[in-house]
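Working notes for the structure below.
What you see is the complex with one protein chain gone and the rest in place.
Showing subunit A:
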Amino acid sequence: MTTTTSFPFPPTYNFPPFFTPQPNSNTRLSQLEKWSSLIQAWCRHHRQYRLSLVDAIDTPLFHNALLRKRLDLAAARDVLDWMTKSEEEGGGGRRAEWLDASTGGNAAPKSVAYIWWRRPEEWADVVADWVENTGQRGAVLTVYELIQGEATVSQDFHGMDNDVMMKTLNILVKRGKIQIFGNEGEEGVKFF
């Protein structure tokens, strides 16, 4: 959220009805899709992996100061709810995921969500490709090195949320590409 470049909002952001939940199902679907892509674009721009609704509700994302229009908390939660569902369920293709009250640290449910501007599976591909391309198969890296190391500065996953990285790595484990060892908080990763 500390980015200096301003985020380019889509034209619909300046359309007042965009901030009112539409009763027509077709219009509503289109509205949700537009909101979903706006939230994803916003998070990608700001390198944000999780979105706290209470904090974000007053950011320009949900509050158009020019129009004096805002998406209220309930409506924003509806949008995120829709994003968490898969397309088969009539949702937005699991582009978000609510944090459990325990893991999120926040007491209220559905207050913080991961925003998957890249799904964990996609992140896994990105990481695997990077290992492949840099010829590091067989190497051993710590998770800290993956996220914060100098070698990954040019990569999208540099500075990634630790929990998101762990989800990504777990997927790679399941695929048999890596092995994780070490204690919690000091994990190391061996690439095959």
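Here is the rule we use: contacts are C-beta pairs under 8 Å (C-beta built on N, C-alpha and C of every residue); 3 or more make two chains touch, one makes a residue touch a chain; residues count from 1.
Convention: contacts and distances are computed from a predicted model.
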| item | value |
| --- | --- |
| Among "Vacuolar protein-sorting-associated protein 36", "V-type proton ATPase subunit a", "Ribosomal RNA-processing protein 40" or "Casein kinase II subunit beta", the UniProt name of the subunit that does not appear here | "Vacuolar protein-sorting-associated protein 36" |
| Candidates A:34, A:110 or A:158 - the one touching the absent chain | A:34 |
| From A:12, A:148 or A:170, residue that would touch the chain that is not displayed | A:12 |
| Touch criterion as defined above, residue of A:20, A:59, A:86 or A:134 at the omitted chain | A:20 |
| Where the missing chain touches subunit A, by residue | 11-12, 14-20, 22-24, 26-27, 30-31, 34, 66-67, 69 |
